[in-house]
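As you look at this complex, bear in mind that one protein chain is not there, while each of the others sits in place.
What follows is chain A.
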Amino acid sequence: MTDALQRARRPETASSDPGPAPAAPRGSRRARRRVTGVLKHMGLIALALVMLYPLLWMVASSLRPNDDIFTSPGLLVDTFDFDHYPTGWDALSYPFSTYLLNSFLVVLGSVIGNLISCSMAAYAFARLRFRARRLAFVLMLVTIMLPIHVLIIPQYVFYAQLDWINTYLPLIVPKFLATDAFFIFLMVQFIRGIPRELDEAARIDGAGHLRIYGQIMLPLMVPALATTAIFTFIWTWNDFFTQLIFVTKPDLYTVPVALRSFIDAQTQSDFGAMFAMSVVSLIPVFLVFLFGQRFLLRGIATTGGK
């Protein structure tokens, strides 16, 4: 593994460029390679700029007077206008902090739910022998790919009967029941990489499965748990479809649903305020990305999350 990493990290110049012995003089070849290298970097920098441009423009626009927004494609702000943030904050029926708190609440519940329920299921799939294990495992894999739309209407009916509409229960309770099977799979993969000798040693010392799970596996699984927590955070924070359906009372709105009502309410007027609140809504995801990148990249690299 480390070997492979080192190989992958080996800088371009050090890699013995294979290929038949050069007939051309060394100097010109090296020069040509340097030119293509520079071109490559220029292309990548240009692409990175194009990719980030809309985001940067959004931030710039949130700081401009409304009249400037649609006349300035540039990123430099001539006259700063910080009013959009306070205006946007109070533009809807509740202050934006309400929606942020609501979203955090849903995210927190979802993260805790996924961590507990998925790690338990993963432990069983990875370490226990039980009846119909293969069937259960296949079912779990299939549910990863099942579209939510097939379930949403009967789920709605079901939650309506439980009187759960306009509460966060339909958003959080399923997470405690390991319905995000993708994370079970991610953790199963991780546990399989943990040497069995560890559990076996613990078993010989008389530890039961609950203790092995709680005191050996969970601490060793921290990277997989972190990946799960981060992905759950981002996906739940961005999730619009289920939140739109289950939450219809304005005081319960989460950030995506609140932002949506911005378009409804402000069709003709305050774009700056809308941009400002859009920026605010992206900040948590951006921070998680900044600090959790390592786990994010590992997570999608090992199991191909989406």
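Heads up, the rule we're going with is that contacts are C-beta pairs under 8 Å (C-beta built on N, C-alpha and C of every residue); 3 or more make two chains touch, one makes a residue touch a chain; residues count from 1.
Operating definition for what follows: contacts and distances are computed from a predicted model.
K.L.:
The chain dropped from view, which UniProt name applies: "Sugar ABC transporter permease", "tRNA-specific 2-thiouridylase MnmA", "Acyltransferase" or "Na+/H+ antiporter subunit D"?
P.N.:
Its UniProt record gives the name "Sugar ABC transporter permease".
K.L.:
Touching the left-out chain: which of A:Val77, A:Leu151, A:Ile194 or A:Ala207?
P.N.:
Of all options in A:Val77, A:Leu151, A:Ile194 or A:Ala207, contact with the hidden chain holds for A:Leu151.
K.L.:
Among A:Ala31, A:Ala48 or A:Leu198, which residue is in contact with the omitted chain in the full complex?
P.N.:
Reading the full complex, the residue touching the unseen chain is A:Ala48.
K.L.:
Over the whole complex, note the residues of chain A touching the chain we left out.
P.N.:
Here the touching residues of chain A are 4-5, 7-12, 15-16, 18-20, 40-41, 44, 47-48, 51-52, 54-55, 57-58, 61, 70-73, 116-117, 120-121, 123-124, 128-134, 136-141, 143-158, 160, 174, 176-179, 182, 184-185, 189, 208-210, 213, 234-235, 237-241, 244-245, 255-256, 259-260, 262-264, 271, 274-275, 278-279, 281-282, 285-286, 289, 293, 296-297, 300-306.
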